[in-house]
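Of the protein chains in this complex, one is absent; all others appear in place.
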Amino acid sequence: MISTPALVYGLTGLLLFVVGLAGLISCAQLLRKILAANIMASGVFLFLVTIAHGRGIVIDPVPHAMVLTGIVVSVSSTAVALALACRVQETANIHDLRKIRARGDER
Amino acid sequence: MRGSDSTGQSRGRGLVSPVHLVMLIGLFTALSWGYLAPGLESSGLAHRLDASLVDSGVESRVTAVLLNFRAYDTLLECFVLFLGVVAVWSLRPVGSDRHDPPPGLILSSLVRLLVPLMVLVGGYLLWAGSNQAGGAFQAGAIVGGAGVLLLLTSSPLLSAFPKGLLSWGICLGPFFFLLVAVIALGQGRNFMEYRREMAAMTIVALEAVAALSIGLSLAALFGGRRPEAHQEMAGQDEPSPGEGEER
Partner (left out) sequence: MMGLLSVSDCWIIWPVILPLFWALVAFWAKQQPRLPGLLGALVTSLASGALCWKMVRHGAFRYGLGGWYPPLGISLRADGPAVLMVLMTAVTGFAISIYAGGYFQSRIAMGGQGRRQIVQERSFWPLWLLLWAAMNGLFLSADIFNIYVTLELVALSSVGLTALSAKPPSQVAAMRYLLVSLLGSLSFLLGVAFLYKTYGTLDLATIQAALCLSPPVAMAMALISVGLMLKTALFPFHFWLPPAHANALAPVSAILSGLVIKGSWYLFFRFWQGFLPLVGEGGGAFLAALGGAAIIWGAFQAFCQQRLKMLVAYSTVAQVGYLFIIFPLIATGAGQGTSAVFYFAISHSCAKAAMFLAAGTIFVQRGHDRINDLDGVRQVLPITTFAFALGGLSLMGLPPSGGFIAKYMYLSQAFSQAKWWLVLIMVVGSGLTAAYICRAVSHILSAQKGEGRGPVVVAASMEWSALALALVAILLGFIAPVPLALLGVAG
């Protein structure tokens, strides 16, 4: 049976994933979308850490290592996303993907 | 993204529509069902790992996974960071666009005090990583933080730093990883297989170089563009918005 801390942390991780997904879908601004993706990533990481402690007796280090790797990957992709968002705003003067959907497709 | 403060109108649109809401609640229910439903549950790799820990050269189990058992992941991860720097530098033109006012007396002396301290803490984390929590990435993050601090205050220390050294430093970590991996091949062992008696030393050396490289990469990601000597910057202008190349 799942212990109470595992229950709380695991469900919180999954909830963060869903909340991040909601933000990624419905926020119009790029910066918010990027933050939402980061919240999703945090949810997944929390879930992984919960798995590591799932049985409660011995802590499994493999998910911890996965989270560390995942954090570096997410730092890198967030940096690229932010640089790209700045670039989009500078060149196209846009911070909202919806406004240019039509324009972007026609070319 | 300073210009992206939302107007009232766009704030209203940020709300989740009812259809989305129902779908998201459904997704959360499904995910929790997948998590909570009783069934096969593995105990993970902890026991198996403890049996091999003696051979790994370190006492910290997470470090053993990161730099020995799954060192290939860490190698690729170093390249993800390198890739991030290449991608970010390709997006922004060369040079620097920080024209912040010079920092006041308190700030600049605080930075002068904090940066060596942060480097020291980074070194400690590196050393601690072999038998407790800590390691290359934690150390690299602290060193990167020191770099961010220097960038934010446009410290004179920064202009003393030779620009060419930055790209060398960023490449050094991934390159050293490859080197260690290929040397193992050359000596008839598997890719990234350390010699048992040398494992501890190899891991510490890898971590030290990786930490430096990670710190520099993180600071470079924060800086956002390739710093370059002045003669190269001449003639390098921001492309104007409407100007496309293939038209």
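All chains are identified by letter, namely A and B, in their written order; residue positions are counted from 1 within each chain.
The criterion applied here is as follows: a contact is a pair of C-beta atoms (placed from the backbone, for glycine too) under 8 Å apart; a residue touches a chain by one contact, two chains touch by 3 or more.
All of these numbers come straight from a predicted model, not from anything done at the bench.
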Problem - Chains shown that the absent chain touches, full complex - result: A, B
Exercise for the section: Looking beyond the chains shown, say which of B:Val58, B:Leu91 or B:Val111 touches the absent one. Expected result: B:Leu91
Exercise for the section: May I ask you to list the residues on subunit B that touch the chain which is not drawn? Expected result: 30-31, 33-35, 37, 39-45, 48-49, 52, 68-73, 76-77, 79-80, 82-84, 86-87, 89-91, 93-94, 167-168, 171, 174-175, 178, 181-182, 185, 188-194, 235-236, 239, 241, 243-247
Exercise for the section: Just the residue numbers, please: which parts of subunit A touch the chain that's not shown? Expected result: 17, 21, 24, 30, 33-34, 37, 40-41, 43-44, 47-48, 51, 54, 62-63, 66, 69-70, 73, 76-77, 80-81, 84-85, 87-88, 91-92, 94, 97, 100, 103-105, 107
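FYI, only the chains that are shown with their structure count from here on.
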Completion exercise
In the complex, the residues of subunit B that touch subunit A are 1, 3-4, 6, 10, 13-17, 20-21, 24, 27-28, 31-32, 35-36, 38, 41, 43-47, 49-50, 61-62, 64-66, 70, 73-74, 77, 80-81, 83-84, 87-88, 91-92, 135, 137, 214, 218, 221-222, 224, 238-239, 241
Problem - Complex contact set, residues of subunit A against subunit B - result: 1-2, 7, 10-11, 14-15, 17-18, 21-22, 25-32, 51-52, 54-55, 58-65, 68-69, 71-73, 75-77, 79-80, 82-87, 89-93, 95-96
